[in-house]
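For reference, the structure I am asking about is given below.
The complex appears here minus one protein chain, its other protein chains still in place.
Coming up: chain A.
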Amino acid sequence: MFHLAAGRVGSLAAKRATAALSTSSARMMASHGHGTGDTHPPFHQQQLLVSALDKLRQDDRKRFRQVSTAVDMSKPLYTDSVDVPLPDRPYKEVLTDADKSLKQKEKGPWNQLSKEEKLALYRLKFLKTYPEMRHSTPEWKTVLGVAFFFLGLTGFVVWWQKVYVFPKRPRTFEGDWPEKQLKRMLDMRINPVQGISSKWDYEKGQWK
């Protein structure tokens, strides 16, 4: 009976432990969920959102930098591409009342729309125009500059190594040692067929 009680107590404790574990893991899962305001989206999604080329749309660029929600990749995305003139969704999907009334006006004759209204309708649907898409950036200067900088840094490191790290050169490189070494090689007839001794004229005592 004692064993049975212990068994029952044991199982109760085990049940409590699993319950505690499941709630903590559920809380962990919830905190990793997307769509809440205080979680950071993964870096590659941030990269999608931050358009480094978008110098011309200051307000939109600032809006990108303040993004705190993750992108839902299961829904159609907006993209600016010269190959795809009409993206999967309009750029602005959340419309203000002014936008909505403009959209209503769009249902009527377009001759009645002013130039500014037509432009506003365009900008509601698209972020960049074709010239803006095609516009080059000076990014290449930054890339080249940083590459040269690191090459220069490497050069500095190599020089510093030469001065402070490498040991002294062997004595076989100094003074008249190389000359004497060469003379000895020629006297020994090193590589006489096609190598160094074949290039030496032994009668005249000079190179051929």
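Note that in this section a contact is a pair of C-beta atoms (placed from the backbone, for glycine too) under 8 Å apart; a residue touches a chain by one contact, two chains touch by 3 or more; residues count from 1.
The definition used in the following text is that contacts and distances are computed from a predicted model.
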Omitted chain, identified by the protein name its UniProt record gives, among "Cell cycle checkpoint control protein", "Rhabdoid tumor deletion region protein 1", "Cytochrome c oxidase subunit 5A, mitochondrial" or "Transcription factor bHLH77": "Cytochrome c oxidase subunit 5A, mitochondrial"
Which of A:95, A:119 or A:188 contacts the chain that the document leaves out: A:119
Touching residue (missing chain; options A:100, A:135 or A:199): A:135
On chain A, residues whose C-beta touches the chain left out of the figure: 56, 82-88, 90, 106-107, 109-113, 115, 118-119, 121-122, 124-126, 129-132, 134-135
